[in-house]
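Omission of a single protein chain aside, the complex is shown with its protein chains in their original locations.
Labels A and B are assigned to the chains in the order they are written; within every chain, residues are numbered from 1.
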Amino acid sequence: MKKSLIALAVLAAAGAASAQSSVTLFGIVDATVAYGRASGTGSANKWQLTNSGYNSSRLGFRGVEDLGGGMSASFWLEAGLSNDNGTGVATNLNNQATGAAGGSTGLVFNRRSTVSLAGGWGELRLGRDYTPQFWNLTVFDPFGTNGVGTTQTLNSIITGVTAVRASNTIGYFLPGNLGGFYGQAQYYLGENVRNGAATEKDGTGAGVRLGFANGPFNVALALSRTDYATGKVKQNNLGGQWDFGIAKAMAHYSFDSNGNVDGKGWLIGGLFPVGAGEIRAAYSRYKTDVAGSPRTNKIALGYVHNLSKRTAVYTTWARVKNQGGAAQALNGSSFGTGVVNQNSSGLDLGIRHSF
Amino acid sequence: MKKSLIALAVLAAAGAASAQSSVTLFGIVDATVAYGRASGTGSANKWQLTNSGYNSSRLGFRGVEDLGGGMSASFWLEAGLSNDNGTGVATNLNNQATGAAGGSTGLVFNRRSTVSLAGGWGELRLGRDYTPQFWNLTVFDPFGTNGVGTTQTLNSIITGVTAVRASNTIGYFLPGNLGGFYGQAQYYLGENVRNGAATEKDGTGAGVRLGFANGPFNVALALSRTDYATGKVKQNNLGGQWDFGIAKAMAHYSFDSNGNVDGKGWLIGGLFPVGAGEIRAAYSRYKTDVAGSPRTNKIALGYVHNLSKRTAVYTTWARVKNQGGAAQALNGSSFGTGVVNQNSSGLDLGIRHSF
Partner (left out) sequence: MKKSLIALAVLAAAGAASAQSSVTLFGIVDATVAYGRASGTGSANKWQLTNSGYNSSRLGFRGVEDLGGGMSASFWLEAGLSNDNGTGVATNLNNQATGAAGGSTGLVFNRRSTVSLAGGWGELRLGRDYTPQFWNLTVFDPFGTNGVGTTQTLNSIITGVTAVRASNTIGYFLPGNLGGFYGQAQYYLGENVRNGAATEKDGTGAGVRLGFANGPFNVALALSRTDYATGKVKQNNLGGQWDFGIAKAMAHYSFDSNGNVDGKGWLIGGLFPVGAGEIRAAYSRYKTDVAGSPRTNKIALGYVHNLSKRTAVYTTWARVKNQGGAAQALNGSSFGTGVVNQNSSGLDLGIRHSF
């Protein structure tokens, strides 16, 4: 239900000769009443009106220009929204911890800010964008990396700055006509001066993703590596889904490392259409090899009721079980100081409206 | 003169089946040459090019979707603008002093960022919004809480963080067909963890406003309370107006408290149409019960000349008299250190353009 702000009729009325210019304004406002609860001594619960429980809130501008001869140019500027308080969402300037910018303040095109040239050979894309290593974790998660039910992989302690997006990227995408094969490669720059220091390549990295989709079937593999003097971050994953019609089953498996810490995780879940709605369910787990082998297991169950294509009400319940010294608390709840291996649960209840 | 960015003709031209999608882009750019002057030893005057002397500068995006059956969904994203220097205007994340965010920096949807579901039963609205306790102070003020002439209640020292807006709100509005009765109730969350600390409810509060409008007559009452460990803030007010045709008379009365400090204020004023323009006048006063009973009295006089429905030039003059130890200075002027009970005056001269 995206809309072209400037369309043919408008330009025709204005007597413009060129009819191919268009900008699309789009967005999502998703508000969530969220409750989090933690067990154990000294724990604290929390109530919030927060955002993005079903889909990430955003405001964006994008457009495509036909250059002729099968070529096109395009741009995409998309800002995250914390619509519970009106602020934007942080970006990161250099793919390093030092580069955090814009948190809790103004509108920032943190979600994507790119310019592209495309043709029969594929697409060249420059700017801030999702990393290849992110996609399997959201595409093959019934909860799409939003809200309390999302996969444990992205909640893990070894996730790096480039787990979801990177700045200063140079990306290439395969064209869409390869018989079901799809893929992308991306290189990103940490932009430190090259002075021979151990940190000179910090935040520089690359990722690649290759997949195959055919009818009800979709599977993809992603590999990535980002350099840091304190230890490379490698985020790798494999995901797939099968659409049975009455339900869509999906799973992903992650094998990551951050310096000398290794982590492994997996999710299995499904989407079950029910009239105008959909039941969502997933079980996910993540485990690292630090002392004690801390691991978290989450079970999540949700329901989305579509009032229209653009508007839905939804609820998600999730419960996480901490083991081996893990202490993950859901939806802003918290454990007492030093308390580990306790459970936490969370509930989301919200409205998602897109435009 | 608001405009639907995407309208029927556009979607029709694009062959879209659905014609109900629309986004409205709207805004105001109001620039003010402002002068402030203070009397007494060590005082300093000030010249500024500032903003929002007549109406608050803003940039917004909003839209409504018809869901059928009398139901609708809508969103509203509205950012304040400091158009004298290009920055946005601060919001507050948690309705507490600790939550200030976005000041003098980027565009923030500080004015309103909400998603709503509405039907015959009224409207449910989630997000950052005006508080019920604000409305009487602006609706029943000839200067509409903008510029040098505005009511003393909002300038008082006991005004809290939620005097105008709150984040994390859950609001309900009565439907519009109640024979002139209107009203709203709002609950907002401070979002602290519930750990038994005295501050756990800081920033959490509620407000309610009920009114009746019929022909030339409009009156409303608002009551509110926001929790803080340092003392609850209660902001209450009653306002009304009568439109005599040749003039509109209005008044409001405030009875507030912040911890153990009580404050009371009132305004009486009017709007007098003169050709394409309007004369504005008000007298307002606020007094608190701290030692000495500091009180401020302001007289304000202004004129707005409409060049069109969208564009106006305006001027406002105001003078404040400080008593009982008060030291309020207008338009950025300042008194010498420790100087109280002096007068200050200010002048606004500006252009307001809306789109």
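Worth a mention:
Here is the rule we go by: a residue touches a chain if its C-beta (ideal position, glycine included) is under 8 Å from a C-beta of that chain, and two chains touch if they have at least 3 such contacts.
Since the structure is predicted, the reported quantities are computational estimates derived from the model, not experimental observations.
Across the entire complex, the residue among B:Gly86, B:Gly196 or B:Gly215 in touch with the chain not shown is B:Gly86. Shown as candidates are A:Thr32, A:Asn45 or A:Asn92; the residue that touches the absent chain is A:Asn92.
Between the chain not shown and the residues A:Thr50, A:Asn85 or A:Asn110, the one that touches is A:Asn110.
Of B:Thr98, B:Asn155 or B:Thr311, it is B:Thr311 that touches the chain left out of the display. Within the entire complex, the positions of chain A that touch the omitted partner chain are 5-6, 9-14, 18, 21-23, 25, 61, 63, 65, 67-68, 71, 73-75, 77, 79, 88, 91-94, 99, 101-102, 105-115, 117, 126-128, 167-170, 188-189, 191-196.
Within the entire complex, the positions of chain B that touch the omitted partner chain are 1, 3-10, 12, 25, 27, 29-31, 33, 42, 44-50, 59, 81, 83-88, 102, 104-108, 307-308, 310-311, 313, 332-334, 350-353, 355.
Throughout what follows, only the chains that are shown with their structure count from here on.
Measuring from the averaged C-alpha position of chain A to that of chain B gives a distance of 37 Å.
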